[in-house]
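One protein chain is absent from this view; the other protein chains keep their places.
By written order: A, B, C, D, E, F and G. Residues from 1 in each chain.
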Amino acid sequence: MTEEIIIAGFGGQGVLSMGKILAYSGIMQDMEVSWMPSYGPEMRGGTANVTVILSDKEISSPVLTRFDTAIILNQQSLDKFEQSVKPGGILLYDNNGISVKPSRTDIKIHVVEATAEAARMGSPKVFNMMVLGAYLKLRPIVTVDNVIAGLKKSLPARHHHLLDENKAALIRGMEIVA
Amino acid sequence: MTEEIIIAGFGGQGVLSMGKILAYSGIMQDMEVSWMPSYGPEMRGGTANVTVILSDKEISSPVLTRFDTAIILNQQSLDKFEQSVKPGGILLYDNNGISVKPSRTDIKIHVVEATAEAARMGSPKVFNMMVLGAYLKLRPIVTVDNVIAGLKKSLPARHHHLLDENKAALIRGMEIVA
Amino acid sequence: MAKGAIVVDKDKCKGCEVCVGACPQHVIAMQKDVNRKGYHYAYMKNPDACTGCSNCAIVCPDGVITVYRAK
Amino acid sequence: MAKGAIVVDKDKCKGCEVCVGACPQHVIAMQKDVNRKGYHYAYMKNPDACTGCSNCAIVCPDGVITVYRAK
Amino acid sequence: MSEIRLMKGNEAIAEAAIRAGCDAYFGYPITPQSEVMEYLMAERPEKRTGMIVLQAESEVAAINMVFGAAAAGKRVMTSSSSPGISLKLEGISYIAGADLPCVILNVARGGPGLGTIQPAQSDYFQAVKGGGHGDYHMLVLAPASVQEMADHMPLAFDLAFKYRTPVMILSDGVIGQTMEKVKLFDQMPRSTEVPQWAVCGNAGRKNRIITSLDLDPVKKEQQNLALQAKYQQMRENEVRYEKYLCDDADYLMVAYGASARIAKKSIEYAREKGIKVGLLRPITLFPFPSAVIAELAKKMKGILSVEMSAGQMVEDVLLATRQTPQVPVKHFGRYGGVVHSPEEIFEAFLKHFNLG
Amino acid sequence: MSEIRLMKGNEAIAEAAIRAGCDAYFGYPITPQSEVMEYLMAERPEKRTGMIVLQAESEVAAINMVFGAAAAGKRVMTSSSSPGISLKLEGISYIAGADLPCVILNVARGGPGLGTIQPAQSDYFQAVKGGGHGDYHMLVLAPASVQEMADHMPLAFDLAFKYRTPVMILSDGVIGQTMEKVKLFDQMPRSTEVPQWAVCGNAGRKNRIITSLDLDPVKKEQQNLALQAKYQQMRENEVRYEKYLCDDADYLMVAYGASARIAKKSIEYAREKGIKVGLLRPITLFPFPSAVIAELAKKMKGILSVEMSAGQMVEDVLLATRQTPQVPVKHFGRYGGVVHSPEEIFEAFLKHFNLG
Amino acid sequence: MNVNDIIKPENLVYSKTSLMNDRELSYCPGCGHGTANRLVHEVIEEMGIGGETIGVAPVGCAVMLYEFSNLDFVQAAHGRATAVATGLKRVMPDKFVFSYQGDGDLAAIGTGETLHTCNRGENITIIFINNGIYGMTGGQMAPTTLVGMKTSTSPYGRDEKWMGSPIDMTKLVSMLPGTYYVTRQAVHTPSAVRKAKKAIQKAFEVQKNKLGLSFVEIVSNCNSGWKMSPVKANQWMEENMLPYYPLGDLKVDGKLITK
Partner (left out) sequence: MNVNDIIKPENLVYSKTSLMNDRELSYCPGCGHGTANRLVHEVIEEMGIGGETIGVAPVGCAVMLYEFSNLDFVQAAHGRATAVATGLKRVMPDKFVFSYQGDGDLAAIGTGETLHTCNRGENITIIFINNGIYGMTGGQMAPTTLVGMKTSTSPYGRDEKWMGSPIDMTKLVSMLPGTYYVTRQAVHTPSAVRKAKKAIQKAFEVQKNKLGLSFVEIVSNCNSGWKMSPVKANQWMEENMLPYYPLGDLKVDGKLITK
């Protein structure tokens, strides 16, 4: 099983760390993983994206232009990556700030109101975990426990008190995905 | 006609300028010329040599290892270049400071006591012109007038009063070569 | 009554808040709303106090404030 | 009478004459002769005056002067 | 016990440097490789192993600090990206000319000039033919994964010391920035041995001189001949490569580093369509695996050199296949910071060999 | 009226620069080419033509001053020798990447490292393949006489401006230091025209930008493609070479610069012995005269690449003769500052082709 | 008076200089580069020399400066802006040439070019943005980084024993006979901006009158690199940077100011 994912949004939305948590979780499950970010001068804000691959065999190219799943966090990224999803693949997006919705019919399109829900829960920062939860609902390639373990690995110890909050967001994301 | 010459001696003996004067004279007579010095960090004293070629046709290599004529001004250069004279060629040397004389029998060996004679004439600086005179006696490839014209070209105007002295040395060199 | 007024180019404001502290009259505050780039942007919260002194504009790193003063 | 003496390594002397002026006793002069490298070399022209002060030796760029002083 | 981590290529190589017993790192920031020094600084290797990490005032200073520490017989390295490597070339030529060992990492980006900060492989000629002056070569390793970024580090030091030569690890922005699972080897001790040739104060022995100068060209030629003999030994003993699906292949792709990974994916596409394509991935770019390519060429219908450059390695492929002039050798690359996709490699492959 | 003088190659090229209407020279001393700047300084060209001559604090500064003056649309040049050229490579890559014209003279010496100050041709790869980072080339001229040192100067500027490219004149210590008769062309006027692309203050027009940067790799690739198109044009239009006794030749020597002169002498020896050898002398090293060599190769029994290097140009000869694999291509060279003699070239020739 | 009555063309007292275009600046929110960019353009516009001015932008966060400018520009290699400016100025002595450089650029890799350009007294203007860090490459230590300051390559704070003290390049160049006007300014408050602008103006006037090299340091924040909000960063700058890099003229009319 190989899952090829693109995660894209604004810089600052936690795109890269979502990918990292996924990759960590993959390792927990003894999978091969690859995480390739778009990179650039730090300050230029703008968009960020990361290609994440999880597989039970050796990964050939970390560079992809077509994906099984696209996880999209803003309009620009939606415009850019909608066409990159393989037929039959998944496009999952957070609907905050999305004015032009995806239109393809040959892929499975899902939406998650994570920004809004996270704000409602009073912790807007965990919105990306919520999106991740939504994704895992659709594609349970790694277990929630491993995601939390992965998160723990990627967080410095002083932030470990946030783990519970993140787990809650993850699970909430699984619930609200549509 | 092509004449391939090596001139070699101490730095400071005017080796390079002798070569230059020869080359200038060659130009005066519409010949092709080439003057290739050994070069190095200025201060390292030691030996200096220059390969001069005069020819009535295009000159191929400015770099040579065998010569029609070797003009030698010290022992080290004699040791180094005696074997480089082509059979039948000329080896002309100033005998000042020469302890081990040339020994080849298949070349024409000539000696000129230029250092001593120039000192006797009270102008030790023109000794190299005397050697040049000796050479021209043996190999009149350029005329004395052209040598003087060549010398004039290579001397800055403020030194032109030295021309007569140099011409005298040139002619004296022709007389004393043995 | 106001003698001055500023216009903030809402879409280009980056919400840095440098202008806020630079205004001697405490005219400027940040909007709750965000602009297209996701930044809260500056606006005249207290327009009556503006003297048109331009302090805010000259410190705005992005040069997105235009200042007017009644003659 | 001399209290000091110098030995110049004749073959390594480069005839720069720096030692000549450095000697407070005017001991040193240059030979008419040249050495193997073609340089006139330094020698004690006035050996009786040498005090063994080493001035000449420490300024000799080529370090070719050795100095002795009677105890 | 070996340890599994998720790391960027740049981080893995930095961690591997510490574990390989590297004595010193001197560098200057430049994207996309600044993580190397940042990782080292954060790790405080001077506490872990005594390794020195110093940020130099420039790339030129950094390579000359490397020169100094290498002269002391230490395991020393630097890293940079394309424009920074250009600045190091005089120093690299000196290091080669003085027969010193060291490791230089180039996480290459698009050029020429300031270019872009995106990945590229257009420094191949510079690395392999000798970008600096004079007849020298570096031994050049081309890792294609984060794992190899780590594993090439001790290998690079071993080769550097075996041949007393600068070793370049020629990577690119993809490999440097991508995170993968990496199995880290255990900490190796830093060497306490002072090599026979190293300067370290001459108590009790004849003094030692580290130099690339000989004003006498005949002696300098001797040193050059010794260099050439080293290179010949490398050609005989150090060629490294990976063969992938070559046994039944009718066509061959040649690609290194990130390009090799991407080419593999395009070979998956080809194989799905029943076209038998194999990959020869040079792991050493100098010495180049010419013999194995020459051998493979004999049974191929066509060879495609895939590089993120306008065509550099393809010349070495052409040179390697001189005895099979009938086999077409083609080049495909994107460049200036554009990374080719598996799809476009596959399409280019079809087009070049009229398999449309 | 043209004027005849006896000059060193270094002096001839300096005088030719003044006469070619060069606007500015920026350089740093290094043997064996310091006479270039010395001659210019003594000539006070600012009085003769208004040409600026400035001694920079380093080679790096010099090439970047060249970059600045070239950006202004001026005819500008620098000169150095091998280690100094290595230092200029970042700047050269920038100049290529920004599509600027300039002339760079390398009077090459033995390497690697500090090497010797004696003549060499071991910077061929650096000059021709692109020693700096990124996919760029310089147009490379290789004068073989003092006359060509002079004549290549206006040619170099014309080509630099025609293609907006750095042009390298790759010479060596022999050609730089040798005096020969030279016929100097008349003074040409300095250009008063400001090219369309040059920066000079934007009064009355859109502003102009000179840059080699594009953070967007797709755009940077466009610039790269335009560069490659230029190089293709050069290959089609600018190949220059000299054929010497090739018509009846059974064997071919390929040699440039000083080596070509020396090889000619060795061909005299061969001809005396009745062996028919010809010489192909590339005058442009990039673009390389591959087609003519390929054509000549067809009727040769053997080809010898003669270079003062351990074997660099020979790769381009091998690439050129890919369709005639049966014709042996050999290399002979001395290096590290040793200049081969006509005799040893001849002997090597005999040995390589078993004509002993 | 109503706001809308005030906002009329005839009441305009301040708007962005027309020598800059409408493109959004690429700097982080609150970065001093934007203000410094603008001041330089304002001065050039007010002096009416935009048509005779060439800017030189080396690598650093301001590398794209030319994207926001209507001036002719040359993008220079890291550290080499003053060499490029020298080349430009020597062949066009009657044009205005300025470089706009960061502290990494001017005081680390470009040290040689900076000192020698200043020493030659090239008749150009150097604008030097000292934010104590390598902004563009993600916040590494610069030669001007304060002792104890944390950056990505001094994650435990700059240790002067290991890395030396922060270098005061402006003071050093003021010691050279070639510099004619040397000053240190900031742009974080309205009054600092006004002074900085006067200094930049003076610098270009020195160039206009061919008096020699003028050098304007601007101490600025790099809030991203410092990992602070822009407002905090300016505060921190005032409290920490300015004591070490005190504002004011260092050399006027070719004479050192001794305090």
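Please note the rule applied: contacts are C-beta pairs under 8 Å (C-beta built on N, C-alpha and C of every residue); 3 or more make two chains touch, one makes a residue touch a chain.
Fair warning: this is a prediction, and the values are worked out from it, not measured in the lab.
**Student:** In the complete complex, the non-displayed chain touches which residues of chain F?
**Tutor:** Against the left-out chain, chain F lists 28-31, 34, 37-38, 41-42, 44, 54-55, 57-59, 83, 113-114.
**Student:** On chain E, where is the contact patch with the chain that was removed from view?
**Tutor:** Interface with the chain not displayed, on the chain E side: 23-24, 26, 52, 54, 56-58, 60-62, 64-72, 74, 76, 90-91, 94, 98, 199-204, 207-213, 215.
**Student:** To test your reading of the contact rule: which positions on chain G touch the chain that is missing from view?
**Tutor:** Against the missing chain, chain G presents residues 108-112, 115-116, 119-121, 143, 160-165, 167, 171-172, 175-178.
Quick note on the criterion: only the chains that are shown with their structure count from here on.
**Student:** Interface check for copies chain E and chain F. Shared numbers divided by all numbers used: above half gives same, below half gives different; which is it?
**Tutor:** same
**Student:** Can you work out the whole-Å distance between the CA centroids of chain E and chain F?
**Tutor:** 29
**Student:** Taking each chain's centre as the mean position of its Cα atoms, how many Å separate chain B from chain G?
**Tutor:** Spacing between the chain centres: roughly 63 Å.
**Student:** By the touch rule stated above, which residues of chain E touch at least two different other chains?
**Tutor:** In chain E, 31, 83, 113-114, 117, 215, 339 touch at least two other chains.
**Student:** Where in chain D do residues touch at least two different other chains?
**Tutor:** None at all.
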